[in-house]
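Let me begin by handing over the structure; questions about it come next.
Note that one protein chain of the assembly has been removed; the remaining protein chains are unaltered in position.
Our next item is subunit A:
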Amino acid sequence: MKVLVTVKEVAEADDDFAIEGTDIAESDLEYDLNEWDDYAVEAAVQLAESGVADEVVAVTVGPERSEETIRMALAKGADRAVRVWDDALEGSFPDVASKVDLFEAVVDEEEPDLILGGVQAADTGFGATGVALAERIGFEHAAVVNHLDVDADEGIAHVHRELEGGVEELTDVDLPAVLTVQTGLNEPRYASLRGIRQAQRKEIAAKDLSDLGLTADDVESALTITSMYEPESESDAEIIEGDAGESAGRLAEVLREKGVGA
């Protein structure tokens, strides 16, 4: 069975950041593999290690810079990677449908039996790509999966979906399926030095729109960010100033007033 893992390089804002136009200044952003995708990669690699999966392919949509992040997935055990990018994607805020267009084209080429991805991307927090993709390609799906047991012979993924308030839903999902993965599903490994060395030799196939039989029209987004700003704090928090000793002293007074530690 072939497993496709969708991964995304996400941006995180530094403690101090400036907003330029409708985004955070490039110099104030740091890039990393999306936390939720890390768990998806681990799940896929574990399926390969246990003999359930024959091949794990990581796929991402991102500019050349994101190869660094994709290499992380390769270093952790994905067999090869596909990176989709096109100048037409530069600077736009892609909507879910246009991302699904791209992933659908990759799915058509790869024909996976199972697709894993994170439940959300930490930067945009949309939480939608996996389930929308499932609908498009006619796969079953489950979102917010925190326990996974694939029965390849039966063609079923037994999953737990983590609902609100400490309740898990137990669900049987027919394969082929797209599962969006919650943190806590497993313990993502660190990439070993050997893994990192091996990753250098693994293939990252770069594809643009025409490679995938798409045009710029296909990925035109219905969404435009029109403003970005720091949310006005409605809080009247008292920020306790001073060095560690002073601020701890003042906080201790406050806490004692509240009857703490008495």
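Simple rule for what comes next: a residue touches a chain if its C-beta (ideal position, glycine included) is under 8 Å from a C-beta of that chain, and two chains touch if they have at least 3 such contacts; residues count from 1.
The working rule: contacts and distances are computed from a predicted model.
According to UniProt, the chain absent from the figure is "Electron transfer flavoprotein subunit alpha", selected among "Aspartate carbamoyltransferase", "Cation:proton antiporter", "Cytochrome C oxidase subunit IV family protein" or "Electron transfer flavoprotein subunit alpha".
Screening A:S27, A:Q200 or A:S235 against the full complex identifies A:S235 as the residue touching the chain left out. In the complete complex, the hidden chain is touched by one of A:D87, A:D172, A:E203 or A:D217, namely A:D172. Set against the missing chain, the residues A:V3, A:I115, A:A143 or A:A191 yield one that touches it, A:A143. Only one of A:A88, A:A122 or A:I196 touches the chain withheld from this view, namely A:A122.
Among A:D37, A:D79 or A:D95, only A:D95 touches the chain left out of the display. Not every partner is drawn; the one left out touches subunit A at residues 11-13, 15-17, 19, 22, 24, 93, 95-97, 100, 119, 122-132, 134-136, 140-144, 160-174, 177, 180, 183-184, 187, 222-231, 233-240, 243-245, 247-249, 251-252, 254-255, 258-261.
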